[in-house]
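Just one protein chain is left out here, and the rest sit where they should.
After this line comes subunit A, so read on.
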Amino acid sequence: MSRKILVLADLRNGGVRNVTFEALSAAKNISEGGEVSVAVLSNNAAVNTGEFAHYGADKVYVVNNAALENYVPDAYAAALEAVIKEAGANVVFLAHSAIGRDLAPKLAARFGAGAVSDIINVELDGGNLVFTRPIYAGKAFTKNTVNSDLIFATIRPNNLTKSEPDTSRSAETVNLSVDLPADSLRTFIKEVVKKSTGGVDLSEAKIIVSGGRGVKSADGFKPLQELADVLGAAVGASRGACDAEYCDYALQIGQTGKVVTPDLYIAAGISGAIQHLAGMSNSKVIVAINKDPEAPIFKVADYGIVGDLFEIVPILTEELKKALAE
């Protein structure tokens, strides 16, 4: 049975995040011929809507409204609700991002629908959609089905396979006007303070350089940041480093904190408490640098170096500079 799938484009700093194309690729695979569409909600963001078609979109719904400048739950919910109805969607994919994880439950409740959060896979099984998602931050996984007529799913970045773009495809653009009067918006943004270091987003980073108690101070993160800069990586941290106030909690990776699955995870001065391992052990390749040869982090590491991070990391940064210049 074919199904209509709507993907909410996940915009950040004016760009479309990769997870949107991952979601579209998956949508195309499971739609069984049904229409795949994209919703672009913004205040006139310059988005290349043609690119959505290359990954499977048949239609692009564009809602432009000044009230969509920043993410405000009431505004985004009203806009996406209108697109869902217009598209007649059976399935709505959102990124498991700051926006998607906040918006999906709100709309699921509004539609009385079922929802699955943070999925890492979706497949067809005898005509039914089966979603795979982590529980206990990735210590285990479940396969789930949803029995409502409308299904919401939030997608973890970096896990669904992005298909090869088909540049011969094109999509119809539909401009939708949605009325969002100020008195219908019960919360409002007073200010946005950009804090992310280095500009690489932790949840979508292909490479993460992460520090633990072993970095010893806020200054101790400097060599890690330099390594991250060379790699185009994001910087993360263990709970120990956050609790010791070496860095902001926004960087924390673990069961309390962010769960990440980059291609390469470099853990420096992190012992590997179970709650940290839950947040990163599903990374594709793990490198551990730690003084203590007994540190549990070495049990999940593909490559380990027993030694002082303050000696090893600067050498690694220099070596990588050379290797990447080749």
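Here is the rule we use: a residue touches a chain if its C-beta (ideal position, glycine included) is under 8 Å from a C-beta of that chain, and two chains touch if they have at least 3 such contacts; residues count from 1.
Definition applied: contacts and distances are computed from a predicted model.
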Hidden chain of the complex, named as in its UniProt record, picked from "Oxidoreductase", "Cytochrome bc1 complex Rieske iron-sulfur subunit", "Electron transfer flavoprotein subunit beta" or "Autoinducer 2 import system permease protein LsrD": "Electron transfer flavoprotein subunit beta"
Full-complex contact with the absent chain, from A:A27, A:V62 or A:A113: A:A113
Absent-chain contact - pick from A:E32, A:D166 or A:E319: A:E319
Listed residues A:N70, A:S177 or A:S217, member touching the removed chain: A:N70
Residue numbers in subunit A that touch the chain omitted from display: 12, 70-71, 73-74, 97-98, 101-102, 104-106, 108-110, 112-118, 130, 134-148, 186-197, 201-203, 207, 231, 242, 248-252, 254-257, 259, 263-264, 273-275, 278, 281-282, 284-288, 293, 298-307, 311-312, 315-316, 319-320, 323-324
